[in-house]
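Notes follow once the structure below has been shown.
Apart from one protein chain that is not included, each protein chain of the complex appears where it belongs.
What follows is chain A.
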Amino acid sequence: MADGFGCKEKCSDQRLVSLPLSRIRVIMKSSPEVSSINQEALVLTAKATELFVQYLATYSYKHGSGKEKKALIYSDLSNTAEESETFQFLADILPKKILASKYLKMLKEEKGEGDEEEDEEEEEGEDEDEDDESEDEEAES
């Protein structure tokens, strides 16, 4: 009863939402701060998710590369996440793909630059201190 759809056969063509409400509820409840959700909020969230899927798909297709080939591919979606402000929140789960070799090179360059600078400064500082101390000791003796 709580899950809503009593009429399975008769209204299937004109059903309000096609995503399963029970699953939407599980996802919503997985958020720890949420205590309870009323049925209207659940139905609206499910409907919004459908609209979102449509919008994400059409937006990515329109702005994507595969229009001539009549295809929607992953990079169309990751581009959308990167370039559109509205879809920015997807950037973490739809990262741009790059070659592993390129990534390793990037890592090396970044790490190389950072380390060299820091190491040099630290070493210099330590050396000076040690030198000072040893000189003092020598002077005393």
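Assorted remarks:
The definition used in the following text is that a contact is a pair of C-beta atoms (placed from the backbone, for glycine too) under 8 Å apart; a residue touches a chain by one contact, two chains touch by 3 or more; residues count from 1.
Here is the rule we use: contacts and distances are computed from a predicted model.
When the listed names "GATOR2 complex protein WDR24", "N(6)-L-threonylcarbamoyladenine synthase", "DNA polymerase epsilon subunit 3" or "DNA-directed RNA polymerases I and III subunit RPAC1" are checked against UniProt, the chain not shown comes out as "DNA polymerase epsilon subunit 3". One chain of the complex is left out; on chain A, the residues touching it are 1, 6-11, 16-20, 23-24, 26-31, 33-38, 40-41, 43-45, 47-58, 60-61, 69-74, 76-78, 81, 85-86, 89-90, 93-94.
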